[in-house]
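Only a single protein chain was left out; the remaining protein chains are all shown in position.
Each chain carries a letter (A, B, C and D) given by its place in the written order, and its residues are counted from 1.
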Amino acid sequence: MIAGRVVGTITATAKHPVLVSHKLLMVRPLNAAGQAEGKSTVALDMVQAGVGDTVLLLDEGNSARTILNDGQAPVRAVIVGIVDTIDRA
Amino acid sequence: MIAGRVVGTITATAKHPVLVSHKLLMVRPLNAAGQAEGKSTVALDMVQAGVGDTVLLLDEGNSARTILNDGQAPVRAVIVGIVDTIDRA
Amino acid sequence: MIAGRVVGTITATAKHPVLVSHKLLMVRPLNAAGQAEGKSTVALDMVQAGVGDTVLLLDEGNSARTILNDGQAPVRAVIVGIVDTIDRA
Amino acid sequence: MIAGRVVGTITATAKHPVLVSHKLLMVRPLNAAGQAEGKSTVALDMVQAGVGDTVLLLDEGNSARTILNDGQAPVRAVIVGIVDTIDRA
Partner (left out) sequence: MIAGRVVGTITATAKHPVLVSHKLLMVRPLNAAGQAEGKSTVALDMVQAGVGDTVLLLDEGNSARTILNDGQAPVRAVIVGIVDTIDRA
């Protein structure tokens, strides 16, 4: 997983219903200073996240299918958690 | 998935028929400013996209095989959606 | 696998119990000089590691599920070792 | 897949016969200007490609095993096409 920040919401016309069964959010990784940096991933939101939230992004097909409880879902990236604290001490 | 822009069309002589069963498009990721940047992926087009379109690219073998409805297809990257809006508010 | 340094601890509210069944740690890769550099991964700690430790990070779903002894766990990254020595001679 | 240029030929002493059952070629990705740039991948050549050719590289284990018609082959990257044209219009 990575810790990332939600930086946008996407609406799309998709080939498969599962791809639009949940909100599609853009998640950008956090750098060592806790700021969003680098390439964004588009993920299905499983935790009611919104823009600005710090989230856990899980990017593996089989894991995504387990989280969706759909062994055939064509999905790879899902938002699976809201980060409460990051302690870099 | 990622959100990307279609930046080219490819014709190829391929080893397996499924690789040329759909249009082959080059998709380049969008950066935080919404511009195409970085490394392109070559993907099978499932949504009648064209150069300049903003699309959803799904890059996982099992997902691609589900989208193609062919559990044996040697394919990893497919274009599965047309992005209508990205709201970075 | 990669060799990385534990740079932080995360607490999160997660979608699936396995994601919080172990401590969640941020691991940053070591560069050629042995310093943490680049993008961090969030991984489940299987070896009682702490911030500052040099660890082995295994980042593959099926391997993570084997380590967790749970074939259905939606997990990809696990910390599977404590690095004792790196000999670059 | 990616579009890449063949930049070298490798000979190796390998652990498994399938790894040397086809020519091993180094493939470097094409950037937006159509030039080879960035990290090379070593792939099994399935299309009689040679140095200087522009090819399609498929980098997924299950796809590679299908292309090789060997469900147990320890292979991930295969060259599966010769690129005839890239139209960036």
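Everything below uses one rule, namely that a residue touches a chain if its C-beta (ideal position, glycine included) is under 8 Å from a C-beta of that chain, and two chains touch if they have at least 3 such contacts.
For clarity, every value in this text was computed on a predicted model and none was experimentally measured.
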- line: Hidden partner sits against chain D at residues 7-16, 19-20, 24, 26, 28, 36, 39-43, 51, 61-62, 72-77
Message: Just checking the interface: what residues of chain C touch the absent partner chain?
response: 1-3, 29-32, 38, 46-47, 56, 58-64, 66-67, 78, 80-89
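Just so it is clear, only the chains that are shown with their structure count from here on.
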Field: Proportion of interface numbers common to chain A and chain B (over half same, under half different)
entry: different
Task: Quick one: which residues in chain B touch 2 or more of the other chains?
output: 61-62
